[in-house]
Each structure stands twice: as C-alpha cells, then as structure tokens.
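Let me give you the structure first, and then I'll get to my questions.
Our next item is subunit A:
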Amino acid sequence: MATITLNDIAHCYSGPSDDPDDYALKQLNLAWRDGGAYALLGPSGCGKTTLLNIISGLLIPTKGRVLFNEQDVTSRPTEQRNIAQIFQFPVIYDTMTVFENLAFPLKNRGRSKKEIDPRVIELARMLDLEDNLHTKACHLTADAKQKISLGRGLIRQSVNAILFDEPLTVIDPQLKWQLRAQLKSLHKQFGFTMIYVTHDQTEALTFADEVVVMYEGEVVQVGTPEALFERPEHTFVGYFIGSPGMNIVPCAVDGDRLRLNGHEIRLGQRYPAPPPGARVELGIRPEYLRLQPPDRDGLSVAIVRVDNVGRHQVARVALGEQLFNVVAADLSGLTGDRASLVIDPARANVYVNDQLYRGATS
Partner candidate 1 sequence: MRFKWLIPAIYILFLLLPIYWLVNMSLKTNDEILSVFSLWPHNLTLDNYRVIFTDASWYSGYINSMIYVTINVIISVSFALPAAYAFSRYSFVGDKHLFFWLLTNRMAPPAVFALPFFQLYSSIGLFDTHIAVAIAHCLFNLPLAVWILEGFMSGVPKEIDETAFIDGYSWPRFFVRIFIPNIASGIGVTAFFCFMFSWVELLLARTLTAVNAKPISAIMTRTVSASGLDWGVLAAAGVLTILPGTLVIWFVRNHIAKGFALGRV
Partner candidate 2 sequence: MIAKQQNQKAWFMVLPVFLLVAFSAVIPLMTVVNYSVQDTFGNNQFFWAGVDWFRNLVHSERFHSAFLRQLLFSGIILAIEIPLGILIALSMPRRGWGVPVCLITMALPLLIPWNVVGTIWQIFGRVDIGLLGYSLTALGIDYNYTQDPLAAWFTVVIMDIWHWTSLVVLLCYAGLCSIPDAYYQAARIDGASRLAIFRYIQLPKMQRVLLIAFLLRFMDSFMIYTEPFVITGGGPGNSTTFLSIDLVKLAVGQFDLGPAAAMSLIYFLVILLLCYVFYTVMSNIGMESTNHGGS
C-alpha cells in the first residue's frame, strides 16, 4: 500500500506538443492518501481514464512523474507497480473456471498452490461466487463476470491501489447498488486505496470520501461531497453536481451588495472589486432558493413551469430574462403565475470568470 503522488503530470496522445490544446490531460498535481476512497468524476472525454491509465502504468505520461511512496515509478511497467484495475466491461478469461480466473494473478507470480487455494476460496465467499467456483467463467451473467474482474484485483493482498474504470456501466440498476455496497464494505475490510472513475455523480458521491472533478483535461476541484455541493470551485462543478445543477446567472458585485437584474441583495460576505471586464456570476443551488406568495418580500418572478420530481417539486421561474430552478417540498401554496423569490445570502457563491470568488465575512 502506498501514497500515490502525481507530480506535474500531463499527457498528449500524439507525443510532446507545444500547443496546450493537444493535451488530453493538462498539467496537474495530485496526491492520493493511502487507504482513501476517491472518485474521479467528469463527463465523457474529460481525461479521467487517461489519468487512471497513467497511475496504473498502461500509459507513460508525456510530462511529469508518478510517485508511489516517494519512489519514482513513472517508467515502470504495469506488472511491477502492483496495481489492480477493473475495466468498464468485464474482462474474464473465457476458457478458465471462476477458480482459475481468480487464481490467475497469483499463479503468474509463481505462488504455490498451498498459498493460492485458501485465498481464492475466501475471496469467492466474500464475493458470493463460491457456488460457481468450478463453472466456466464465460457461462456467468455480466455482474458475476464483473465480480470476477474485481476478485482478480482483490486477490493480491499487497496491491498499492485498486483502480476502477466505470465498472458498473454494464450492470443492472438494482445490482449496481448491491455491488457498490459490497465494494464499500471490502474497502473498509482491506483498507486499499481505491480510485473510482465515473461520470455518474450519485455513484461518485456515495462511494468516495473525496471526489476529484475533472473538466476538459483539468482537475477543477478536489473535495468532499459536501464541499462540492456547498462551495463548487468552478461553475462547471456547480452545473455538473446536483440535480438540477446550480443556478448560475450574470450579476454585478459591489462590496457586500449583489446587483441582479436591477435588484439589490445583501450578501453574507464582502468582496473586493472584481477586475474590470471580467464575467461575474451568481451561483446558487436550487435547494437554497425559496418561493413565497407574490405579496411577501423577495424578488418578483414569473412561474414558468412546475415539475414533480419524486418527493419534491422543481419550479422554473423567470426574473426578467434570467431563469432559476427552485427545489421545494411543496409548492401547492402558490396560486397564480407570479411569486416572490428569496435567495439565502449565506449560500450564494460568486464566480468571476467561472472561478469561485472569495470574499471576507463582514
């Protein structure tokens, strides 16, 4: 087991290049604590898998170094890094039985039968595969196959980290929950470092202690699920996480005053003047907006639409040109097509050129 450090890593698939746009992965520094459960979250094509393959050694980065416990492993091949990786689609050896599949990584490393057998049987029990130990792996269902892939990763006790590349894509929704829960309990039991790549925010937020959000080859935020929700560092994180995503609307900031469509709101913080010409936006979660009957205090808005989403409702309201989503448990108290919108100033974030703008508490 090891702490994994990525030092100025960047990768370009076509070889070193001077044009930063050629890079699938822009320069980044990251450290992964030993025993942590991490998620790498981002839309397709943001460089998640590239980053994962650099850690496992399937790719040699164009620039930078990979350190395992302070030891440089950048140019070491995968098999020497002691890494396990589980892929999007189950990879199993068709002609082998489940037992042989699980034993394969140990057999390749020349372990004795006496050592392998009890280990395989124990692991099969943990993964609920013991009934099928001697069937051919190709005869199993997709989720059992994915469990075998997972098992081949877990069989070596000494692995530095287990990497998951969207491992639940081909699994049915009910089984997804089950497998994810199993993963979490295995993590608690073994204490491996786990890095889990996904584009599904629910998966990332439920699995990980810490989430790394990537966007267009860059890491835009590393933080706990709460931090990502409360204080997104980048408007992208705001959009991407949450359902619906954060409301982001153009505004102006002056000290602790926010000007929005001719209205003025007092913020919980005092901000320095933003650089001239910069794009200033307000970011506020739909959960932190409130709608009141139109005769009460607040910004007067028009109700465009109300949708029922499970146990809560989402209202779409218009403040002049600006549209907001508002999440509320019950909107039946509102009649007519107008309402007053109340913004919780403590939860409002200000973004300048897409980056979170920090102020001082006044």
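Picked so that all candidates are chains of the complex that A comes from, given by their letters.
Heads up, the rule we're going with is that a contact is a pair of C-beta atoms (placed from the backbone, for glycine too) under 8 Å apart; a residue touches a chain by one contact, two chains touch by 3 or more; residues count from 1.
Since this is a predicted model, take the numbers as computed values, not measurements.
Candidate 2 is the partner touching subunit A in this complex, chosen from 1 or 2. Per the touch definition, subunit A reaches candidate 2 in the complex via residues 53, 56, 58, 77-79, 83-85, 87-89, 91, 93-96, 104-105, 108-109, 138-142, 149, 152-153.
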